[in-house]
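Before I ask anything, let me first share the structure, which is written out below as structure tokens.
Removed from the display is one protein chain of the complex; every other protein chain stays in position.
By letter and in written order, the chains are A and B; residue numbering begins at 1 in each of them.
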Amino acid sequence: MSLHLYDYVLSGNCYKVRLFLALLNQHCDVTAVDFFPGEAHLSPTFLEINPAGTLPVLTDGDLTLCDSAAILVYLAQKYDNSGTWHPSTDAATSAWIQFWLAFASKLSDTVGQARLHDMLNLPCDIDATRTAGHRALRELESHLSEQGFRGHRFLIGDTPTIADIACFPYAALAPDGGIEHDDYPAVRRWLVDIRRLPRFIEMPGIHRLHDQADDPTP
Amino acid sequence: MTSPDIAQDDWYPVAIAAMLTAGAEQRVTLMSHTLRVTRDAAGKATVTDDHGTARPVCEAHGHVWSSIGTPPHPIFSLPEGVQDGRRLVDCGPVRVKASPLRVVENFLDIAHFPFVHTDILGAEPHTVVAPYDVEIRDTVDEVWATKVSFYQPQAAKSASDGIVTEYEYRVPAPCATILYKTCPPRPAEMDVIALFVRPLNEELCDAYAWMALFDDDTALEDLIQFQQTIFLQDRSILENQVPRKLPLDPRMESPTRADKTSIAYRRWLKRRGYHYGAETRGV
Partner (left out) sequence: MNTAADITSWLPVALSDGLPDGGVMRVQTAGHDLALWRAHDHSVHCVDNRCPHRGMRLSFGFVRGNRLNCIYHGWQYGETGACAYIPAHPELTPPESLCVPTLPCVDHGGRVWITLDPDATALPAMPAHPGLRSVAVNVSQDRIQAALGSGALPSTTHPQRGCSARVLDTSAFDCRIALDVATGDTATLVVSIQSVSAERSQLHTQLTAAASVELKVAASRWLDALRDHLEATA
């Protein structure tokens, strides 16, 4: 029995899973699926694994999960010994986690779509999509500002949860779709806090925080 | 404002050959012209412009190429592309809000590896760029950089440990560039990684990465995604260079010895009068 991820390296949704596995220090076998240019996610072989033809897919023994939010919930409940990544201490906290997992889909449908348009030439109404993306980032900005007043660095509290992992990738990748971070100081600070987490890994479009490296300068 | 006269007579990639199936039609933009790319049942690729006029077409190096002008020469040759035993890998077009010339120049640069391709193509403290040779080969009118070497933590998908990788760079056309690099499984051969760029306009382009490798072990998907990882790391740099066009006036930017290839490339563009995608103020 081992974890197996069907992955596409440029997908923010796949990166949510890779990132969370890295933060949990949890090994996982990875199969790359040629989403672009090969459209292998629509191939008969892949549709046997996931009839919806979406990525990521995680299998654990007989279990197959086909949605990044579902995968994050599963990994947190099964592989997070600390119990901090998906706190279900009270009804409100559980509900807020659900809220941000749903909000992550909104980011992927707006900011993520703009990125696919600008990067891989996938069709969409780019102006409307960017406008909706900015609206979503404003929502995130207001919430993170308020979290700052409470002394909380992350979406739920002062420790990161799967809510942060779900929302991080497309918020961070927004400039890939022509949505700059300039107007969102609280979002920028939150992005840096996530990038500073121990065992954090990057994806293309999100650079290493080089200020943490040893400076070889004389 | 620059004249497309010289530039429009070059060949540019308009489709991945293997993905243009019989009966298929693709619409692409080349230098602000809309082109229709099709393949008939006999397998022949055709390109027509928005007036229905047939444009020049050829198939080479994994791609269909065309032009909005009249190319005076056949497309450059790339013998490694038909060498037995190589795997040919189409990595797909990626759109970049930058001049095609900036994209090519970045491909010729090694000094950015530790900072942009961290722990893959480079890593601090191994930042030194050793001296290498650059020439404009007049017989073929190409830019070549040779004896380029750099310490790389994971130079290719097939490499697991850090090695000093040896490179040669070739620029056979202003919007096409080829890298020959140490091939971990076949020390006597060089892997070929090419980047073919189609300008949509002077500040927007589609970049097609294409590889001809000796690597029978790595899954095709992994080879593609390794190359996409590298290129998408570059993309956010390319979209944030100011100005978007490539400056040809040497006073506008400050190169060092590590930039010898880029210096030669800019000089070669200037000499050819290739100004499409170039910032020519001050020249």
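What we mean here is this: contacts are C-beta pairs under 8 Å (C-beta built on N, C-alpha and C of every residue); 3 or more make two chains touch, one makes a residue touch a chain.
Everything numeric in this text was worked out from a predicted model, so none of it was measured.
Remark: the absent chain touches shown chains A, B in the intact complex.
When the omitted chain is restored, the residue from B:H73, B:R257 or B:R281 that touches it is B:R257. Mapped onto chain A, the interface with the missing chain covers residues 138, 142, 145-146, 148-150, 180, 182-186, 188-189, 207, 209-211, 215-218. Touching residues on chain B toward the chain that is not drawn are 109, 111-112, 114-116, 124, 127-129, 236-237, 240-243, 247, 253-258.
Following the convention adopted for this analysis, only the chains that are shown with their structure count from here on.
Centres computed as Cα averages put chain A at a distance of 31 Å from chain B.
Residues 16, 19, 90-95, 97, 115-116, 118-119, 124-125, 127, 206, 219-222, 224-225, 228-233, 235-236, 239 of chain B are the ones that touch chain A when the two sit in their complex. On chain A, the positions that touch chain B within their shared complex are 8-10, 31-34, 36-38, 40, 118-121, 175-176, 178, 202, 204-205, 207-208, 210, 213-214, 216.
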